[in-house]
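The structure appears right after this line, and notes come after that.
Missing here is one protein chain; the remaining ones are kept as they sit in the complex.
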Amino acid sequence: MAPVATPFFFYLLAATMIIGGVLVITRKNAVHSALALITALLAQAGIYLMLYAPFVAGVQIILYAGGIMVLFLFVIMLISIERTEKERQFNKQWLVGIATAGALGGLFIAVYTKGKSLFPEGRLSYPESGNTQGVADLLYGQHTGTYMFSFEIASLLLLVAIIGAVVMAKKRI
Amino acid sequence: MDAMLHISTLHYLVLGAALFLLGVIGVLTRRNIVIVLMSIELILNAVNLNLVAFSRYWQGIHGATALHGQVFAIFVITDAAAEAAVGLGILIAFFRNKETVNVDEVNLLKW
Amino acid sequence: MTDPRTLSPLELENPDKTYLDANELIINMGPQHPATHGVLRVILRLDGEKVLGLECVIGYLHRGVEKIAENRTYTMFNPYVDRMDYVAAVSNGLGYCEAVEKLLSVEAPPRAQYIRVILTELNRIASHQLWLGTHALDIGAITPLFYTFRDREEILKIFEKYCGARLTTHAFRIGGLQYEAYEGFEKDVKNFVSFVKPKIDEYEELLTTNRIWLERTKGVGVISGKDCIALGVTGPVLRASGVKWDIRKALPYANYKNFDFEVPIGTNGDTYDRYIVRMIEMRQSLRIIEQAVGGIPEGPIMAKVPKVMKPPVGEVYHSIEAPKGELGYFIVSDGSTQPYRVRVRPPSFVNLQALDLMCRNQLVADVIAVIGTLDIVLGEVDR
Partner (left out) sequence: MRVIIDYIQSYLGSDQTPGVAGNWFWATVYVLLVFVGLSVAVIAMNWLERKILAHMQVRLGPMRVGPHGLLQPIADALKLLLKEDLIPSEADKTVFWIAPFIVVLAAFTVFVVVPFGPTHAITDMNIGILFMLGVSSLSVLGIVTAGWASNSHYPLIGALRSSAQMVSYEVAMGLAVVSVILMTSLNPTGTGTLSMIGIVRAQQAQGTWFIFKFFPLGLIGFFIFAVAMVAETNRAPFDLPEAESELTAGFHTEYSGFRWSLFFLAEYSAMIAVSSIAVTLWLGGWLRPFPNALQGARWDFFFALFPGITFLFLGALAIFSASRMPKHPYFRIQTLGLAGFAAVLVLIGAVLLYPPVSRVVQDVFWFSAKVAAFMYLYIWYRGTFPRYRFDQLMKVGWKVLLPTGLAVLILTATAGFFVR
């Protein structure tokens, strides 16, 4: 990819993500929020592609945008939203929340201005190739598979989540 | 201007921090549980973004096989799927009993 | 089985809550809906896709046929009955004519009886073909519809040649027939019988062993024979539930006792059995037609009936086995030229009452299948 395009796409995708994020937390209607979140997630998949993480991007699209968000939409449709739209949208301690978030933001700014020198401005020589096989090696490789055990644990976590969700959502078991 | 045009790891980190903050604001201020859950997804995604950006940074230092950040991002996505499933399950159970989706009306430990 | 009459299918105090799962969803199916066979409106109470209860709203096609009868002479009313079950107009005419004949104590001559039986059985096949096509269409198989319409056309051609009309035939008159069978009538009917036999096999090839068809129809809309009798359900629906009740055999009318045919019955009372029963009925009708067309006697086609009909004071109930079930006419005469009261017992109307019972705890898609399998014609339900 031509280097000129990189900043353009970065700022485009970043702006999409930020706008999407703002819409998520401000919309009254949960479906609108979900759609904004989907846009943000897709933009993030684009950012992953820019970071040469194509596999994560693919997983992001399939799992997040295609799976989790469909689940969200499904649940939003199951429950009534007409009434919640007319209600107060923010809780009583919203001021405290904003203040906390502001404090956290201040912390971030402090950290990033102080620690800026740790990141040498991306002047390193990054390998520009697909690395799906590298990820697979780390996950399942015979000798390099550092995360094989964690992967199995993750599958167990998913199983527990499935059972938990069924128990929670089913009216009569 | 050069710093703006040359996208470095820091740019991604700042973007991640901004998303994280948006998520935190959403979690702390919204009443609707669905939107709170979505804000949690935003937070997780901000973390993921950082992880992948760090992974890229490490590839520059340690070579093309330093992909631990990406693997972690995949784990986080798995976790997000589990969290969404259970969270929405709880939400449905809650809604069935209380006919509301507002967090501040969850004021009973048992019903 | 709880008594269907004590359960209210719908509790409409909480109308229109769109919460699935948490609460119920109320859906108005029809009156404008592709699968309600006309203008039937069904109010469904759903839990997700499960049907908790339903209520039929009818009357969108009400024309007051029974009231019209009170202001028409017996002869004048004859064409009106064709408009009730317009799919099986000949059967309607037969029932009415025989009822009035009973009132007048006349009997149609044998030749007329034979031609009547042939036309009625042809009409039964036509009605069942139309049922099969639309029923398959409701379940999602779009092709049988065109095959059945193609073959039904041949029957309509025979009707057209015989009396000039295709749908609302007005083929019979009180006391016999208006028209002599046209030249080549017997040949046409024989040709049709040999033409349609392989076609019925063709329909069965498409559906009878089709896995999806079996899954969609077996165990769907089950109704027991006892419930059928309690609700007054008749016709193929009753027979599919294992009750051997066919008025052609039980209370023979016309000259059905001269013919040899079997009454098919089912065992499970589900949609598949009703399908099989109707398919066999079509074959049995062909058998009756084959026997009848070979033995049409010579003779007059009209009994001696007065020009101005004044039946003696009294009342009569006459019922026939229409394609859809027991079609009954209750006629009260006050001795004048017009009936004092005509009451029709339409099979579709009575069978429709079983819909709620058959659909409880099934899915929305099954409601469509059950409406199809009941084989209702809204013209007859609303009259």
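Chains here go by letter, A, B and C, matching the order in which they are written, and residues are numbered from 1 within each.
Operating definition for what follows: contacts are C-beta pairs under 8 Å (C-beta built on N, C-alpha and C of every residue); 3 or more make two chains touch, one makes a residue touch a chain.
The structure displayed is predicted, hence computed values, not measured ones.
Under the touch definition stated at the start, the shown chains contacted by the missing one in the entire complex are A, C. Contact with the chain not shown here comes from a single listed residue; of C:M76, C:I212 or C:V313, that residue is C:I212. When the full complex is taken into account, the listed residue touching the unshown chain is C:I139, out of C:V39, C:C56, C:V117 or C:I139.
Annotation for chain A: contacts to the undisplayed chain at residues 1-2, 29, 31-32, 35, 38, 54-55, 57-59, 61-62, 65-67, 69-71, 73-74, 76-77, 130, 132-133. The chain not shown here touches chain C at positions 18, 20, 25, 27-28, 33-35, 49, 136-143, 145-147, 150, 206-207, 210, 212-213, 215-216, 363-366, 368.
The rule we apply is simple: only the chains that are shown with their structure count from here on.
With chains reduced to the mean position of their C-alpha atoms, the one farthest from chain B is C. Highest C-beta contact pair count among chain pairs: A-B.
Averaged C-alpha coordinates give centres for chain B and chain C that are 63 Å from one another. If each chain is reduced to the centroid of its CA atoms, chain A and chain B end up 5 Å from each other. Taking each chain's centre as the mean of its C-alpha atoms, chain A lies 61 Å from chain C. Residues of chain B in contact with at least two other chains: 92, 95-96, 99. In chain A, the residues touching two or more other chains are 78-80, 171.
Contact residues of chain B toward chain A in the complex are 3-15, 17-32, 34-35, 37-39, 41-42, 45, 48-49, 52-53, 55-57, 59-61, 63-65, 67-68, 70-71, 73-75, 77-86, 88-93, 95-96, 99-104. The residues of chain A lying in touch with chain B in their complex are 6-7, 10, 14, 17-18, 21-22, 24-25, 27, 30, 33-34, 37, 40-41, 44, 47-48, 50-53, 55-56, 59-60, 63-64, 67-68, 71-72, 75-76, 78-81, 84, 87-94, 96-98, 100-101, 104-105, 108, 112, 116, 119-122, 124-127, 129, 131, 134-135, 137-139, 144, 146-147, 150, 154, 157-158, 160-162, 164-169, 171.
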